[in-house]
Structure formats: C-alpha cells, structure tokens
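This structure is in structure tokens; I'll ask about it shortly.
Note that this complex is displayed minus one protein chain, with the remaining chains in position.
By letter and in written order, the chains are A and B; residue numbering begins at 1 in each of them.
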Amino acid sequence: MIRVESLTKVFRRPRSFSGPFGSLRTLVTRQYDERTAVRDVNFEIAEGEVVGYLGANGAGKSTTIKMLTGILTPTSGLVEVNGRVPWRERVANARSVGVVFGQRSQLWWDLPLIESLRLVGDLYDVPAGRFTTSLARMRDLLGLDDFLDTPVRQLSLGQRMRGDLAAAMLYEPPILYLDEPTVGLDMLAKQAVREFIAETNQGGRTTVVLTTHDLADVEALCKRIILIDKGKVLYDGGIDALIGAYAPPRRLVVHLDDGTRNFDLTEGTTVTDLIARISAEHTVRDLSFEEPDLEGVIKRIYADHAS
Amino acid sequence: MIRPLAGTARIGLRFQFAYRSDVIMSAVALIAQVFLLRMVWTSVYGERQEAQGMTLEALLAYLTLANLQAFAINPIIPRIAHFRIRTGTVFFDLIHPAGYLPQMAAFQTGHTAAGLLLMTPAIPVVLLVGSITVPAQPFGYVATLVLGYAIAVMIALLIAMIGFWMMETGAISLLYRLTSQFFAGTMVPLSFFPGWLKTLAQALPFQYIGYVPAAVYVGRIQGGDVLRAVLVEMAWIAALAAVLWMVWRRAHRRVVINGG
Partner (left out) sequence: MAEILRTFRLYWRLQRATARGAMQYRLNAVISVLTGVVYQGAGFAFVWVVMSTFPSMDGWTLEEIAFLYGLRLTAHAMSMMPLSALIGLGWMVREGELDRVLLRPLNPLVQLMTKRMGVGQIGDLLTGVVLLVVAAPSWTPGKVAFCLLALVGGALVEASVFVAMSSLSLRMMDTFAIRVFVDDVFSRFGSYPMSVFGGVAQWVLTFVLPVAFVAYIPAGVLLDKTGSLNVPPAVAYLGPLLGVAMFAVAYRIWQSQLKHYHSVGS
C-alpha cells in the first residue's frame, strides 16, 4: 500500500542576514544553510495496517507525512502510495487519501457543519447516492446529529474534530493520515476519536498512519510503530517487541520514614534480596512497583540515541 | 510626569522604525504622489500664469509642502489605541500615572519624530520632483504648523476613543483619513474648491493640518491673516480640549464600569 525507499529530504535555505538591508542580502545571497530533515528512511505499510509514526518535535515526522501526501517533493528516494508517486500525481493521490490535522480544521469556519461536508463531497466528486449513505454512516459513527446544523466556529474542540474526521472519510479513501488527532481533547472525546479510527480500520478496510504525542492513542490502536529521531528510523516493529527489547528495569519505589527512594531491579537481584537489604537499614512504610510502559521505553530510546 | 511620557514617546519612535520598510514604501508613494500632482497641475495650468490668485510655481511649492506635512503627521493613535483596547493591554495605559491621553499624544509625537527622521532621505527627491521656494514667512509657518499639529493629534485622540464604544474602528479611521486629507487640501488648495465645498472646508478644522501652514509658507496667506489664523487655531485647540475632556470622562467611566 505504502512503500518508502531511502527517502531523504534536505532543506536548503538561503542564509539569512540581519542588520540593515538584511532581507535584501538574504534575497540575493548564494550562501545556503542545509538541514537534513529526513535521512534514508525505509518502510512498507501493508493494506489494512494501523501504524503509529512517532517522534519528538522536529524529528522529521511531519516532513515524512508531507512527502507521503505529495505536499513536498523528496531530495532523493522513492515513495509509492497505492502504486502512485504522490508528488507526480498530486490530484490522483489526493482522491485516495484522507488527512486530518489535529491543529487545523479543514471545515468552513462560518458555515454549518453539514455545508462543509457537502462541499467536501463536491470537491471529491462523490455521487449523490453514495454521499447520502456515507453521511448516514458518519452521523451514526460519530454522533454528528446534535451539531450538524451548527456553524463550525461554535463547535467544541471535540465536536470539531469529529466533523473533521467525517470530512476526511466521507469519500471513503483507502488511506487515512492522522496528524495528532487527539491533541487538546478531553478523555471522552479522545475515546470517541479512537473508537472511530478502530471502526474505520475494522476488516482491514482502511490503512491508517497516525502521528501523535499521546502514547495512549498508540497503545489503543496500533500493532506496529515506527519511531524516528533526527530524521532516521530508530525502531520499526510491534509494540510488545519494543517494550521487550528496550524495557527499562522494573523499578521498586520504597516509602521510608524520611522520604521516598527508587531502586532499579537489575538482573541478578531478586525482589526478596532487595527488600531484605533495605529493611535492614530503614523502616519501610510502603512499597510499590513501576511497570515498564511505552512512554518509559521511548524516553529511554531517545536518551540512548542522544548520547 | 515628563519622564514616563518621554518613555512612551521613545516607544512610538521605535514603533515607527520597526515598520521602516512600510515607511520606505510610503515615502516612495509620496514621491509618486507629488510627481502626479505636479504633472496634472502643470497640464491644467497650461499657458496660464495664475489661477485663483496662485502662480503655478507657488501652487507646486504648496502641494509639495502639504504632502510632506501630511506624510509626517500621519496619525497612528487610532490604530494603536484600537489594538490595545482589543487586546486588553489598554489596562496598563489606564493605570499609568501619566494619564491615558498624554501617553497617547506622547506616543504620536515619538512616532512623528521617527517619521521625520526616516523621511530625511526622501526630502531631496520630493523637492526635486515637486518644487519648492524659500518660505515667505518662516515664523508664521512654524507657528501655524505646530498649532495645526496639535489640532491633528487632538482629533486623532477623539477618533481613537471611539474604540471604547465600538469594536471595529478600522473602517472609521480609514474614512477619517480620507476626508481629513481631502479637506486639508493636500491635493487641491482650498482656494480652488467650488462654492459650497469651500464654505464647508473653511468651517472644518482640517485645513490647519495642511492648507493653512502651507499657504502661509508660500505667501498665499499674509500679514494680519496669519495672525488671525493663529488665533483661530488656538480657539480650535481650546474647543477640542474641552470636547476631549468631556468624551474622555465618559469613556473612562465606561471602562471603569464595564471593565474594558
């Protein structure tokens, strides 16, 4: 479905100058600053997969997504989506993908939601009959009925996001890109978004690529994640395998009379040994374990990579 | 009292410098405007020596000067005050010990000073494109211009205070700029206005921003008439001060009651 080979993007910008006539010098300069945003990235995503594409801010996530959607042309390498090169067949590619940006709505601000959905239907040449059935499905899945006739500017963030999801899936594209779809939402709205994504993907109908900072999204939806940092792929595989491979040691948290201390359970020490050793020196009031989770794993990978 | 106001004036100065590329473009537009006026008027004068008591030479000097003045005086207060009211930062202006109106006036003065500085390179070009003579009455010119500037700032303050009652004042300030410039006589001296329009223009205070000082400069207004102009300007300033004081009291009460 999606094939990415040795994908590289180097941004080359004219060096900017400050001071008087700085902007003029910037305009005519032949000096450039280069920055590699994506470096030799390879992956394949099969039909029906839900993949979490993770990375810190500036890691190259959105640059990759922009190349997958045909907004940006790569410096070198190959992208094939549905058998097409997105930036060469921008329009054809646009018809087969849905894109949701959590931070920016594609809906018409001053018009009722239903009108935005109609306009999206027009833009993607959805025939009237299919529009009706598709809209009915969206209304049902996303509970749009309460606010279908409300101007978008009056919607809550969660309602607006549901509207945006409906707009992205109305023409039933085989691929859905979601860029931080749950940012700023409350728990209930987050849940609704996750359920919709799961439902959309059910039966392998739609391939989903998801970028997010909320690892709960990933844990709820993705079997596979691709982790990038500084433009390079650090990890590509299942979540369980990742936690297994990179799992930080379980941690024993001990509450003592004079405060709280943490002990890592490194290999070779047993829990009983450790507790015995601690209680010999201190009065233990309470203790608990911290289990390794995805967040801890990713923090650790970044820390390793940075050093 | 003076020190904080000097600070505000400095901010106005820096504000003008920060937007210097806009200022440079408006200087270029000023040159284009003076060129246009010069060509149009030269064409309509044709062979005539004089019209409405003005020679072409005096008229061109008048127009060059009036446009330079309008460019330098360009009121910033309505724009900045509206912005500060909308964003709520007006609160800081209101609790400032120097008082709201003096601060705004100081801001405008700093802004004008920077405008004058930025204008310096444009002046030779403008003088070349237009044409200008030595002032006929230097003292009369300075007196009428300074008083005219005070009138301009006071009217700008009045316009700015509309912002305490209305949310959207952009269109009103634009309309004000258009009408004030027209009635100030920056494109046509008031003496050329036909009958009723002339009566109207002479009843309005805008002539003191453009026409009166420039006409004194080129000698169109002379002798006792200069003194009379100065007296009328002072009367306008007194009247505007009274109006400002009344409007400000209402605006202030409104802000205090409604919380901005």
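FYI, contacts are C-beta pairs under 8 Å (C-beta built on N, C-alpha and C of every residue); 3 or more make two chains touch, one makes a residue touch a chain.
Here the structure is a predicted model, which means the values were calculated and not measured.
Q: Going by the stated contact criterion, tell me the shown chains that border the hidden chain.
A: Visible chains that the missing one touches: A, B.
Q: Just name the one of A:39, A:66 or A:224 that touches the chain not displayed here.
A: That would be A:66, which touches the missing chain.
Q: Out of A:46, A:78 or A:123, which residue would touch the omitted chain in the full complex?
A: The one listed residue touching the chain not shown is A:123.
Q: Among B:174, B:227 or B:241, which one touches the chain that has been omitted from the display?
A: Residue touching the chain left out of view: B:174.
Q: Spell out, residue by residue, where the missing chain touches chain A.
A: Touch with the absent chain occurs at residues 11-13, 23, 27, 63, 66, 69-73, 87, 90-92, 94-95, 97, 99, 101, 104, 106, 108-111, 115, 119, 122-125, 151.
Q: Identify the residues of chain B touching the omitted chain, counting contacts across the whole complex.
A: Against the missing chain, chain B presents residues 21-22, 24-25, 28-29, 32-33, 35-36, 39-45, 51-52, 168, 171, 174-175, 178-179, 182, 187-188, 192-194, 197.
We adopt the following convention: only the chains that are shown with their structure count from here on.
Q: Centroid of chain A to centroid of chain B, CA atoms only: how many Å?
A: A distance of 55 Å separates the two centres.
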